[in-house]
Every structure is written in C-alpha cells, then in structure tokens.
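Below is the structure I would like to discuss, written out as structure tokens.
Apart from one protein chain that is not included, each protein chain of the complex appears where it belongs.
Order as written gives the chain letters A and B; numbering starts at 1 within each chain.
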Amino acid sequence: MHDSIDAAGLKGRDFLSTQDWSVDELETLFALAARLKADRKAGIPTRLLEDKTLYMIFFDSSTRTRNSFETGITQLGGHGIYLSPDKMQISHGENARDTANVLSRYGEAIAIRHCAFGEGNEYLTEVAEHASVPVLSMQCDVYHPCQILADYLTIREKLGSGRGLKLGVAWTSAPNYVRPISVPQSLILMMPRLGIDVTLAYPPEFRLLPDIEEQAQANAAAGDARFEISHRFEDAFEDADVVIPKSWGPLVHTRDHAEGVRLIEAYPDWRCDANRMALGKDHMLYMHPLPADRGREVTNEVIDGPQSVVYDEAENRLHVQKALMALTM
Amino acid sequence: MHDSIDAAGLKGRDFLSTQDWSVDELETLFALAARLKADRKAGIPTRLLEDKTLYMIFFDSSTRTRNSFETGITQLGGHGIYLSPDKMQISHGENARDTANVLSRYGEAIAIRHCAFGEGNEYLTEVAEHASVPVLSMQCDVYHPCQILADYLTIREKLGSGRGLKLGVAWTSAPNYVRPISVPQSLILMMPRLGIDVTLAYPPEFRLLPDIEEQAQANAAAGDARFEISHRFEDAFEDADVVIPKSWGPLVHTRDHAEGVRLIEAYPDWRCDANRMALGKDHMLYMHPLPADRGREVTNEVIDGPQSVVYDEAENRLHVQKALMALTM
Partner (left out) sequence: MHDSIDAAGLKGRDFLSTQDWSVDELETLFALAARLKADRKAGIPTRLLEDKTLYMIFFDSSTRTRNSFETGITQLGGHGIYLSPDKMQISHGENARDTANVLSRYGEAIAIRHCAFGEGNEYLTEVAEHASVPVLSMQCDVYHPCQILADYLTIREKLGSGRGLKLGVAWTSAPNYVRPISVPQSLILMMPRLGIDVTLAYPPEFRLLPDIEEQAQANAAAGDARFEISHRFEDAFEDADVVIPKSWGPLVHTRDHAEGVRLIEAYPDWRCDANRMALGKDHMLYMHPLPADRGREVTNEVIDGPQSVVYDEAENRLHVQKALMALTM
C-alpha cells in the first residue's frame, strides 16, 4: 500500500478545501478510503503513519471530528494531540506564524477547526502559508471538506457511482444555535465536480457567499452536472436520490445574532418530515452531518427511519480522513 | 494469553455493575488481572489491544480513574481518548443514541463517568442500549464497579482468599464535598457474593438506596455470607479483617445541599483514628478509594500508617481495568 500512496504525489499537500484538489486526486483519496475501510473490517493492521504526530487545534467543540481524526491516526499507528487555544499560548502573543513554524518542527501535520465567521479560513490559510507540514481543515467558516468527502463516499456506497444522481441540499429551521454555512458551501462546490446534480433550497435571507455560489455554477459546468438554487423547500426533495436538510445561519445577510434567530424562526415549516421524504425517489437517502436538532430540523421518524444513513455517513468520516492523512502526511 | 481471553466469552459485554457478571466471570477477570500485574512487573509486553481506541467520557473530574484507564489501554497497545461533555457537542443537541452509535463506528469501547444523582446510571444505560461496542462504567450515581474490583484484588493479595473475612464499610463525616453513594453500594453488592461478611455502618440519614440494600441481602444469602447494617461507627471495626471508612452524602434522605452539609457535620465523631483501628483484628487493613479528606475522614496517622494499603488499592485499579478491557474489547 505504501508504494501506491507515495506514487499519488500528495505528500505534504494542504487540504483546506476540496477545490484545491483535482478530481483525480479526490478519486485517489476515495479509493484509498474504501481500501482502508475494508482492511479495518477484515482486521488487517494499517500502520502507515507509525509514531507520527497529528496536531488537532479546536477553536470549536466537536464529537465526530475529533474522535474520527484521533481514532484514525491511532489506527494508522500514529498519535493525535488534542489542542484548544485556551490551553495553548495563543492568548499570550503567539501568532499563526509561530504556531505553524513550531509545530512543523515537532510533528507531521496540523489539523484545525476554526468556525468564527470572517476569521476561520483566514487563520487556516495563514498557518498553511507558514507550515512546512500539511495543514488539514477540520472545518472553518467557509469550508468543511472532510464532511463532504464522507458524504460522497456514503452516496457511492449506497447508490453506486454518483454521476447523474440528484442531491437536494435544503436549509432547515433550528433556532437554538446559529450554525456555520461551511457544510452547504462545500456540498455545492464538490458534488457537481463529480457529476452529481445539486438543488440548493433556502429562504432568501439564507443565501451562501456569492463567490461560492458562482464557483459551484462553474464547477457544475465543468463536471457536466446541474446546479440550481430555489427558495422552495420541496424543490430539494422532489425526485431526488439523496437529500441533506440542514440548518445554517443567515450569516451572509446579517451578523446580528438576535436578528439571525428571528429569521430562523420565521420559517418553522422548513423541517424534514415523512411527507417531504415521500416527494423523493423511493430509494432516496436522508443524510445529516449530525448533531441534528431533532424535532426542529427533522422528525425522529425520518432520522431514525429506514432511509436515514446518518451513522454510515458519520462512520465514513473515519475512513476518508485516514485516507487523507495517509496521503498527505 | 489471547486464546484464554477469547475463550472467556466476554467480548462485547458491558460492565455497568458487578451485578451483571456471574461470580465465575468475575473470577476470570481477577485471574487475568493478577496475570497482567505479574507480566508488568516482569517487563513482559501485553499488546492485547493494539491500535484499539477506548473513549473515556468524563462528566466529573478524576485522577485515578482517568490515569489508570488511559495508562492501562496504553500498556495494552491501544489508545484512550479523554472526552468531557463541554468539548463535545452534547450541548448542541447530541443525545446518548447519537453518541453511542457514532463512537461504536469508530472505536472499540466507551467508558463513562457520570455521577449526577438520578442521571448518571440512566445515561450509561441508554448509551449501552445503543452502542454496539462494550460500555464500561467509570462510576455513576449508583455503582463504581471498577473500584470494588480493585478493592477485592487488594484484599485477596494481602489476606489470601476473601471467604470468611469480615469487611467493615463505614460512613465518615467530610462536609466539604457531598460525595456519591456508589462506592458503598458497590461494596455491599459484590463482596458478599464472594463470601465476604459485610457490616455497613452509617447514621440513619445516610442510608443507601433501599433496593440496593435488599439486593445486598440477597447476594449475601446466595454467597453464604453475612450482611448487616448498623448505626454505630464502631461496629464496622470490631473484629474486622478489613475496614473501608468513607464519606458519602445523605442523598437518599435529602437532595437539599445545605441540609446535606448540615447532616454531615452532625456526626463529627465518625472519623477513622487509631482508637477505632485498635478495635479490629491485628492484621486489619485500612482501605480508601482516595482522595481522602485527611483530618476529617481519617487521621494522617492511620492513612499513612502500616495498616493502610491505599496505594496498593489505587494501583490495582490499573490491573483490574486492564483485565476488564482485555476481556470485553
């Protein structure tokens, strides 16, 4: 396995967005992920990164991301160090340049989650500029590329090749917490490149960053797929093969928190239920990156029902990230 | 060693209470713990769980439990991930079902400490219901089974077989912190099953859960041992082979914190000192799960004295938990 990994030529590469990787490079990653998943099922050890260290800097809390990365590096024979800025000296004058340079001298990769709107991507980019080891995004304010890798692997496992499928990405109403826009943005960027038609549905105030929506359009053209935006919830479901209904904040529209919550509450009917699920194809998959706001975003009937593949999707975080680490570190 | 471990048939089993395991199964665990302890002393590697991941979710702080579990899994060749709910997304809508399902897809076991009265055991039970990997208790509001495994191993090492010995479990007065009742409850449940006579002494307001006391009575009958409750401190010491004097809160009597502290302070004389120690057999062991409230629960003279085996007891946490992990994971 070592030989084919080295031959991929991805050692040392950053991964801040799927946009930075070619379709061929992404396919290399999916192939390795599938192989690592099979090896794990068969109990075959995969110590590809023995005694290597992955730094995981979390500006925001996490269950899936932290545990899938830390378990993944363990299964590859290496070690993950969980870091949060309050336990580091970022508050004592340490800038991104220092953090990047110092950690590059000690270990083999730096993974970062930083979702603060208008700050996260900038920070990751600055660390990547100074680091001599790969910098891997664990989600920023703009992108959540590892989630989307897992989503695609799940779709391909369940429905065969993704090409020609219809994916609905729908905004949902969940006012208890203003969520980032990185998941829908990463979905509309990558899926059309791999030939999946995407319908994105949101109320007008919940649009995504204009240049991301434009890039998605360009990606669809290049990938010979369709990308369209609708302001009608049901459009994401009708005749779809896969639907990913998920809440996010009106961050492009307003940065005012109270106004944001008010807007989220203005569309209580944007919730995934059995009636909406019935609009899709019979085999339509329900996906969600979790944690879902049960009752608000989705009914228990749907998320715990037979079309839901949320735990398979969560599991695939592990496999795609192991492939990512094995290829870049 | 692998063969005998597999033959034990305990792979995949939960461990929320010693009550769920038969006496034979517990004996298998003690035998393996003794063997792992001897191997460690001899410097023999025991990589029984290579690259396997143990999740350790702590709702409450810990020294012994966290370090003995994390060091234990390290010595078995695996990796422990320390998790606290504030760093996870439990606060963002993640329920026990999601946590259980997701972690089951990544790693090999989930250990949990959750001592909030009326909540902890319920949470562990719910995670265990949904998890496809073993769930191990690191203490809940009702049980602290790993502590009691360590206690028993210590008694057997120091005094030979436990059968026929008298163990005194005595409440002590330590008002600075209302401690859980899980330790005395687990002691009275398991020790009589293994043939140890137990005298439990507490002031009336400090009784344990009625159904636990009843179960202890039934266990004593089945184990051909004696279990009795007294409201006189000295009864736990007189003619005893082992004494475990330890504070706990009047949780069954009252949930009011101020009232609880007042009640604890009402019995300042329930403290283990040299006079009380003199009531036991000459070889009587002093044990305590630590941390002890020195001066209030016990005099320094006793806890640092020749009858105290508190550090041997703490050490045995490591060995019994390594056996537990090796058998179930």
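In this text, a residue touches a chain if its C-beta (ideal position, glycine included) is under 8 Å from a C-beta of that chain, and two chains touch if they have at least 3 such contacts.
Model, not experiment: these values are computed from the prediction.
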Hidden partner chain, touching residue among B:Q19, B:S84, B:T125 or B:Q217: B:S84
Touching residue (missing chain; options A:D86, A:D211, A:D269 or A:D282): A:D86
Residue among B:T71, B:T125, B:Q215 or B:S230 touching the omitted chain: B:T71
Which residue of B:S62, B:S230 or B:T254 touches the chain not shown here: B:S62
In subunit A, positions touching the absent partner: 50-51, 53, 55, 78-79, 81-83, 86-95, 98-99, 101-103, 105-107
Absent chain, residues of subunit B that touch it: 45, 47, 58, 61-64, 66-68, 70-72, 74-75, 77, 79, 82, 84, 176-177, 290-294, 311, 314-315, 318
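We take it that only the chains that are shown with their structure count from here on.
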Distance between chain centroids, defined by C-alpha means - subunit A, subunit B (Å): 41
